[in-house]
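Dropping the structure in here first, questions after.
Every protein chain except one is present and positioned as in the full complex.
Showing subunit A:
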Amino acid sequence: MSLLDYLLPYDFSPLTILSYMLVMGFYGVGLFRMPEQDRPGALRIFAFTLGVMICYAVMQTRFDYYAQYMFFVHRGQHLILHHIGPILIALSNPLPVMRFWFEKISPGWRRTLRPLGWFYQVLQQPFIALFLFVGLIYFWLWPSIHFDAMLSRDLYWVMNWSMLLDGLLFWWLIFDPRPPAITSSLGYGRRMLVLAAAGVLQMFLGAWIVFSRDMVYDVYEVCGRAWPLDPEVDQLLGGMLTYIPPAMMSILGILLMLRRAMHQDGKYANQSKPLEETAS
(Lines give C-alpha, C1' and ligand atoms only; values in the text may rest on other atoms or scores of the structure.)
Protein backbone atom coordinates (compact mmCIF):
# COMPACT_ATOMS: atom_id res chain seq x y z
CA MET A 1 0.00 0.00 0.00
CA SER A 2 1.24 3.44 -0.87
CA LEU A 3 1.31 6.42 1.47
CA LEU A 4 -1.65 7.87 -0.38
CA ASP A 5 -3.75 4.81 0.50
CA TYR A 6 -3.07 5.49 4.16
CA LEU A 7 -4.06 9.13 3.88
CA LEU A 8 -7.21 8.68 1.82
CA PRO A 9 -10.46 7.91 3.65
CA TYR A 10 -11.44 4.26 4.03
CA ASP A 11 -15.10 5.16 4.11
CA PHE A 12 -15.44 8.42 2.21
CA SER A 13 -17.95 10.76 3.82
CA PRO A 14 -18.51 14.02 1.89
CA LEU A 15 -20.42 15.54 4.79
CA THR A 16 -17.54 14.91 7.18
CA ILE A 17 -14.95 16.36 4.81
CA LEU A 18 -17.17 19.38 4.16
CA SER A 19 -17.65 19.99 7.89
CA TYR A 20 -13.92 19.90 8.56
CA MET A 21 -13.22 22.18 5.60
CA LEU A 22 -15.81 24.67 6.85
CA VAL A 23 -14.39 24.65 10.37
CA MET A 24 -10.83 25.19 9.20
CA GLY A 25 -11.97 27.70 6.57
CA PHE A 26 -13.91 29.83 9.04
CA TYR A 27 -11.12 29.62 11.57
CA GLY A 28 -8.44 30.60 9.04
CA VAL A 29 -10.39 33.45 7.45
CA GLY A 30 -11.46 34.68 10.89
CA LEU A 31 -7.82 34.76 12.00
CA PHE A 32 -6.77 36.84 9.03
CA ARG A 33 -9.62 39.29 9.19
CA MET A 34 -9.89 39.86 12.92
CA PRO A 35 -8.15 42.78 14.64
CA GLU A 36 -4.54 42.13 15.58
CA GLN A 37 -5.07 42.51 19.34
CA ASP A 38 -7.78 39.80 19.48
CA ARG A 39 -5.88 37.25 17.45
CA PRO A 40 -4.84 34.09 19.36
CA GLY A 41 -1.11 33.39 19.61
CA ALA A 42 0.77 30.79 17.56
CA LEU A 43 0.56 28.10 20.24
CA ARG A 44 -3.21 28.42 20.47
CA ILE A 45 -3.60 28.30 16.70
CA PHE A 46 -1.38 25.23 16.65
CA ALA A 47 -3.42 23.53 19.39
CA PHE A 48 -6.66 24.21 17.54
CA THR A 49 -5.33 22.96 14.22
CA LEU A 50 -3.80 19.89 15.81
CA GLY A 51 -7.07 19.09 17.61
CA VAL A 52 -9.08 19.37 14.41
CA MET A 53 -6.52 17.46 12.36
CA ILE A 54 -6.30 14.46 14.70
CA CYS A 55 -10.09 14.18 14.77
CA TYR A 56 -10.12 14.31 10.98
CA ALA A 57 -7.34 11.75 10.79
CA VAL A 58 -9.16 9.15 12.84
CA MET A 59 -12.35 9.64 10.80
CA GLN A 60 -11.16 10.04 7.24
CA THR A 61 -7.92 8.14 6.76
CA ARG A 62 -6.87 4.52 6.82
CA PHE A 63 -7.02 4.74 10.63
CA ASP A 64 -10.78 4.38 10.32
CA TYR A 65 -10.35 0.99 8.66
CA TYR A 66 -8.41 -0.32 11.63
CA ALA A 67 -10.91 1.28 14.01
CA GLN A 68 -13.71 -0.66 12.32
CA TYR A 69 -12.01 -4.02 12.60
CA MET A 70 -10.03 -3.81 15.84
CA PHE A 71 -11.62 -3.10 19.19
CA PHE A 72 -8.60 -1.39 20.71
CA VAL A 73 -8.09 0.87 17.69
CA HIS A 74 -11.76 1.76 17.93
CA ARG A 75 -11.23 2.74 21.57
CA GLY A 76 -8.25 4.83 20.50
CA GLN A 77 -10.45 6.52 17.91
CA HIS A 78 -13.01 7.45 20.54
CA LEU A 79 -10.29 8.58 22.93
CA ILE A 80 -9.30 11.13 20.29
CA LEU A 81 -12.84 12.09 19.21
CA HIS A 82 -14.27 12.36 22.70
CA HIS A 83 -11.23 13.48 24.68
CA ILE A 84 -7.92 14.53 23.16
CA GLY A 85 -9.19 16.37 20.06
CA PRO A 86 -11.91 18.36 21.87
CA ILE A 87 -9.55 19.06 24.80
CA LEU A 88 -6.99 20.60 22.44
CA ILE A 89 -9.71 22.60 20.69
CA ALA A 90 -11.21 23.84 23.97
CA LEU A 91 -7.80 24.72 25.45
CA SER A 92 -6.89 26.64 22.30
CA ASN A 93 -9.79 28.96 23.17
CA PRO A 94 -11.26 29.71 19.73
CA LEU A 95 -13.68 32.15 21.39
CA PRO A 96 -12.23 35.30 19.74
CA VAL A 97 -12.67 33.76 16.29
CA MET A 98 -16.20 32.67 17.14
CA ARG A 99 -16.98 36.14 18.48
CA PHE A 100 -15.61 37.69 15.29
CA TRP A 101 -17.99 35.60 13.17
CA PHE A 102 -20.88 36.05 15.56
CA GLU A 103 -20.64 39.81 15.11
CA LYS A 104 -20.96 39.31 11.37
CA ILE A 105 -24.36 37.63 11.78
CA SER A 106 -27.22 40.03 11.13
CA PRO A 107 -29.60 40.78 14.05
CA GLY A 108 -32.47 39.06 12.25
CA TRP A 109 -30.50 35.87 11.93
CA ARG A 110 -29.38 36.13 15.53
CA ARG A 111 -33.00 36.20 16.59
CA THR A 112 -33.76 33.13 14.46
CA LEU A 113 -30.78 31.31 15.88
CA ARG A 114 -31.71 32.10 19.46
CA PRO A 115 -33.49 28.76 20.13
CA LEU A 116 -30.18 27.11 19.28
CA GLY A 117 -28.64 29.09 22.12
CA TRP A 118 -31.33 27.92 24.52
CA PHE A 119 -30.79 24.34 23.45
CA TYR A 120 -27.07 24.82 24.02
CA GLN A 121 -27.69 26.18 27.50
CA VAL A 122 -29.81 23.18 28.40
CA LEU A 123 -27.12 20.80 27.16
CA GLN A 124 -24.53 22.68 29.20
CA GLN A 125 -26.33 22.21 32.52
CA PRO A 126 -23.58 20.42 34.45
CA PHE A 127 -25.75 17.46 35.32
CA ILE A 128 -26.97 17.00 31.76
CA ALA A 129 -23.50 17.54 30.34
CA LEU A 130 -22.08 14.88 32.65
CA PHE A 131 -24.93 12.52 31.88
CA LEU A 132 -24.46 12.97 28.13
CA PHE A 133 -20.70 12.65 28.31
CA VAL A 134 -20.61 9.44 30.31
CA GLY A 135 -23.96 8.19 29.01
CA LEU A 136 -22.78 8.25 25.41
CA ILE A 137 -19.73 6.17 26.25
CA TYR A 138 -21.88 3.61 28.06
CA PHE A 139 -24.52 3.72 25.32
CA TRP A 140 -22.18 2.99 22.42
CA LEU A 141 -20.30 0.39 24.45
CA TRP A 142 -23.48 -1.42 25.48
CA PRO A 143 -22.66 -4.80 23.88
CA SER A 144 -25.79 -5.19 21.74
CA ILE A 145 -25.74 -1.56 20.63
CA HIS A 146 -22.04 -1.71 19.93
CA PHE A 147 -22.65 -4.76 17.75
CA ASP A 148 -25.29 -2.93 15.71
CA ALA A 149 -23.18 0.21 15.44
CA MET A 150 -20.28 -1.75 13.97
CA LEU A 151 -22.57 -3.53 11.50
CA SER A 152 -24.48 -0.53 10.26
CA ARG A 153 -22.65 2.14 8.33
CA ASP A 154 -25.20 4.81 9.28
CA LEU A 155 -25.09 3.98 12.97
CA TYR A 156 -21.33 3.97 12.85
CA TRP A 157 -21.26 7.53 11.53
CA VAL A 158 -23.86 8.65 14.06
CA MET A 159 -21.72 7.10 16.79
CA ASN A 160 -18.52 8.85 15.78
CA TRP A 161 -20.13 12.21 15.18
CA SER A 162 -22.08 12.09 18.44
CA MET A 163 -18.87 11.33 20.31
CA LEU A 164 -17.05 14.22 18.68
CA LEU A 165 -19.84 16.79 19.16
CA ASP A 166 -20.45 15.76 22.74
CA GLY A 167 -16.72 15.84 23.43
CA LEU A 168 -16.59 19.42 22.17
CA LEU A 169 -19.56 20.44 24.31
CA PHE A 170 -18.24 18.80 27.43
CA TRP A 171 -14.65 19.99 27.28
CA TRP A 172 -15.75 23.48 26.32
CA LEU A 173 -17.91 23.53 29.46
CA ILE A 174 -14.89 22.40 31.49
CA PHE A 175 -12.21 24.57 29.91
CA ASP A 176 -14.34 27.64 29.24
CA PRO A 177 -11.71 30.41 29.60
CA ARG A 178 -14.16 33.02 30.91
CA PRO A 179 -13.79 33.47 34.66
CA PRO A 180 -16.95 32.20 36.38
CA ALA A 181 -16.82 35.04 38.92
CA ILE A 182 -17.81 37.63 36.33
CA THR A 183 -19.45 35.59 33.57
CA SER A 184 -22.08 32.89 33.29
CA SER A 185 -19.51 30.10 32.83
CA LEU A 186 -19.56 27.18 35.24
CA GLY A 187 -17.88 27.64 38.63
CA TYR A 188 -14.52 25.94 39.15
CA GLY A 189 -15.79 23.80 42.02
CA ARG A 190 -18.55 22.39 39.87
CA ARG A 191 -16.21 21.87 36.95
CA MET A 192 -13.94 19.80 39.18
CA LEU A 193 -16.87 17.80 40.55
CA VAL A 194 -18.11 17.03 37.04
CA LEU A 195 -14.60 15.98 36.00
CA ALA A 196 -14.18 13.72 39.03
CA ALA A 197 -17.57 12.10 38.48
CA ALA A 198 -16.84 11.57 34.78
CA GLY A 199 -13.47 10.05 35.63
CA VAL A 200 -14.85 7.60 38.19
CA LEU A 201 -17.75 6.51 35.96
CA GLN A 202 -15.41 5.86 33.03
CA MET A 203 -13.08 3.88 35.27
CA PHE A 204 -15.94 1.56 36.25
CA LEU A 205 -16.65 0.79 32.62
CA GLY A 206 -12.99 0.45 31.68
CA ALA A 207 -12.29 -1.84 34.61
CA TRP A 208 -15.29 -3.98 33.71
CA ILE A 209 -13.98 -4.45 30.16
CA VAL A 210 -10.40 -5.09 31.32
CA PHE A 211 -11.41 -7.67 33.91
CA SER A 212 -14.10 -9.41 31.84
CA ARG A 213 -13.22 -13.04 31.36
CA ASP A 214 -15.61 -13.53 28.44
CA MET A 215 -15.62 -11.83 25.08
CA VAL A 216 -17.84 -8.79 25.60
CA TYR A 217 -17.48 -7.39 22.09
CA ASP A 218 -17.61 -10.33 19.73
CA VAL A 219 -18.50 -8.29 16.65
CA TYR A 220 -14.80 -8.06 15.81
CA GLU A 221 -14.63 -11.82 16.05
CA VAL A 222 -17.67 -12.32 13.87
CA CYS A 223 -16.70 -9.79 11.22
CA GLY A 224 -13.02 -10.51 11.06
CA ARG A 225 -10.11 -8.52 12.45
CA ALA A 226 -7.80 -6.28 10.47
CA TRP A 227 -4.96 -8.61 11.38
CA PRO A 228 -4.97 -11.85 13.39
CA LEU A 229 -4.63 -10.49 16.95
CA ASP A 230 -5.66 -12.62 19.91
CA PRO A 231 -9.25 -11.52 20.79
CA GLU A 232 -8.46 -11.37 24.50
CA VAL A 233 -5.47 -9.13 23.92
CA ASP A 234 -7.61 -6.88 21.73
CA GLN A 235 -10.28 -6.59 24.41
CA LEU A 236 -7.71 -6.03 27.15
CA LEU A 237 -5.98 -3.23 25.24
CA GLY A 238 -9.32 -1.66 24.38
CA GLY A 239 -10.42 -1.86 27.99
CA MET A 240 -7.22 -0.21 29.16
CA LEU A 241 -7.72 2.64 26.69
CA THR A 242 -11.19 3.13 28.19
CA TYR A 243 -9.91 2.79 31.72
CA ILE A 244 -6.64 4.69 32.13
CA PRO A 245 -6.26 7.68 29.76
CA PRO A 246 -9.75 9.15 30.42
CA ALA A 247 -9.17 8.93 34.17
CA MET A 248 -5.82 10.64 33.73
CA MET A 249 -7.42 13.37 31.68
CA SER A 250 -10.00 13.98 34.39
CA ILE A 251 -7.23 14.42 36.93
CA LEU A 252 -5.23 16.71 34.65
CA GLY A 253 -8.39 18.73 34.07
CA ILE A 254 -8.98 19.04 37.80
CA LEU A 255 -5.38 20.21 38.32
CA LEU A 256 -5.79 22.80 35.58
CA MET A 257 -9.01 24.04 37.15
CA LEU A 258 -7.35 24.21 40.59
CA ARG A 259 -4.58 26.29 39.11
CA ARG A 260 -7.03 28.67 37.47
CA ALA A 261 -9.11 28.91 40.62
CA MET A 262 -5.99 29.76 42.66
CA HIS A 263 -4.87 32.37 40.15
CA GLN A 264 -8.23 34.04 40.12
CA ASP A 265 -8.83 33.70 43.84
CA GLY A 266 -9.84 37.09 45.18
CA LYS A 267 -9.29 38.76 41.82
CA TYR A 268 -12.95 39.34 41.10
CA ALA A 269 -14.26 39.26 44.67
CA ASN A 270 -15.55 42.81 44.55
CA GLN A 271 -17.33 42.53 41.25
CA SER A 272 -19.00 39.19 41.73
CA LYS A 273 -21.66 40.24 44.18
CA PRO A 274 -23.22 43.20 42.39
CA LEU A 275 -23.05 41.38 39.07
CA GLU A 276 -24.97 38.43 40.42
CA GLU A 277 -27.64 40.79 41.71
CA THR A 278 -28.02 42.55 38.40
CA ALA A 279 -28.03 39.27 36.53
CA SER A 280 -31.08 38.05 38.39
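Assume a contact is a pair of C-beta atoms (placed from the backbone, for glycine too) under 8 Å apart; a residue touches a chain by one contact, two chains touch by 3 or more; residues count from 1.
What we mean here is this: contacts and distances are computed from a predicted model.
Chemist: Using the UniProt record as the reference, specify the protein name of the hidden chain from among "Amino acid abc transporter, atp-binding protein", "L-lactate dehydrogenase complex protein LldF", "SCO1/SenC family protein" or "Imidazolonepropionase".
Modeler: Missing chain, UniProt protein name: "SCO1/SenC family protein".
Chemist: Based on the whole complex, identify which of A:F102, A:Y120, A:W142 or A:F204 touches the chain you can't see.
Modeler: From the options A:F102, A:Y120, A:W142 or A:F204, the contact with the absent chain belongs to A:W142.
Chemist: Of the listed residues A:W101, A:F131, A:W157 or A:Y268, which contacts the missing chain in the full complex?
Modeler: For the chain that is not drawn, the touching residue is A:F131.
Chemist: Can you say which of A:I137, A:M150 or A:L195 touches the chain missing from this structure?
Modeler: Missing-chain contact among the listed residues: A:M150.
Chemist: Just to verify: which one of A:Y56, A:Y69 or A:Y188 makes contact with the chain not shown?
Modeler: Looking across A:Y56, A:Y69 or A:Y188, the contact with the absent chain belongs to A:Y69.
Chemist: Which residue, A:R44, A:R62, A:R225 or A:R260, contacts the hidden chain when the whole complex is considered?
Modeler: From the options A:R44, A:R62, A:R225 or A:R260, the contact with the absent chain belongs to A:R225.
Chemist: Need a quick check: the contact residues on subunit A for the chain that isn't drawn.
Modeler: 11, 65, 68-69, 122, 125-128, 131-132, 135, 139, 142, 144-145, 147-148, 150-153, 155, 218, 221-228, 276-277, 279-280
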